[in-house]
Structures are given as structure tokens and as C-alpha cells.
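To start, the structure itself, in C-alpha cells.
The complex is shown incomplete by one protein chain, all other protein chains being positioned as in the whole.
== subunit A ==
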Amino acid sequence: MPGKKILVVDDDPYILMSLEFLMQKNGYSVVVARNGTEALQLVQQEIPDLVVLDIMMPDIDGYAICEFIKKQPALNHIIVVFLSAKTRESDQRKGLELGAAAFVFKPFSTRSLIKEINQLLR
């Protein structure tokens, strides 16, 4: 849905670059965070509608950020989509249990990712 705000969190600058382009191209306003600390700060400051969240980051991992979001009454409406190279089933289950709406494996297809996000924000 155009006009909605998306926070993209990833510690890899190129992935961040591609995601930012993809979201903007589809009419979303985009905020980027390059690590967990920035992500925590921006999610409270910007209150996005959806967060695309990497898991393995050097400071705070994606699970902790998701947990934080889902526990805050002011934030828990935010849709979380994990985007991770962690491909074990247990990783996925853990993410979904924490309240994420989707768990997308890296490397991902930009086409299906945007389709998924569009659906979630409809």
C-alpha cells in the first residue's frame, strides 16, 4: 500500500541498498538501520508499519528486536518479516513464535518478497 512506512534492518550494506531501492520503487517510504542498536532506536522513533529484519547482526540479534517490538503495546501492531540466511527449521520456528508474520530465506527473490510485503500491508 503506497504511503506506508517500512524499516529495513541489515548489517550488509549491499543488501540494505537493494532493499531500500525495492521498497521505494514500490511506493513505500523507507527507513534503514545498519545494526540492532539503530533498529531499536528507529522503530520507536518512526513507528513503521512493517520491519524487514535480519537476524545475525554483530550487536543485537533480530530475534531480540522482534521480541522487543511485540512486547511494547505501542509497537506490537508492527508487522515483522524476518529476512535471514539462517535456514534451519528451528530458526524459522523461533522467528514465527516470536510473532513475525513471515520468515524469508536469503538469498531471496525481490519479486516474491515485494509480493509478500504488499499482501501483508494491504
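Following the convention adopted for this analysis, contacts are C-beta pairs under 8 Å (C-beta built on N, C-alpha and C of every residue); 3 or more make two chains touch, one makes a residue touch a chain; residues count from 1.
FYI, contacts and distances are computed from a predicted model.
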Chain excluded from display, named as in UniProt, from "Inner-membrane translocator", "Ferritin-like protein", "ABC transporter permease subunit" or "histidine kinase": "histidine kinase"
Residue among A:K25, A:K71, A:R93 or A:K115 that touches the chain left out of view: A:K25
Residue, one of A:I15, A:L53 or A:V80, that touches the chain absent here: A:I15
For subunit A, residues in touch with the removed chain: 11-15, 17-19, 21-22, 25, 34-35, 37-38, 56-59, 85-88, 106-111
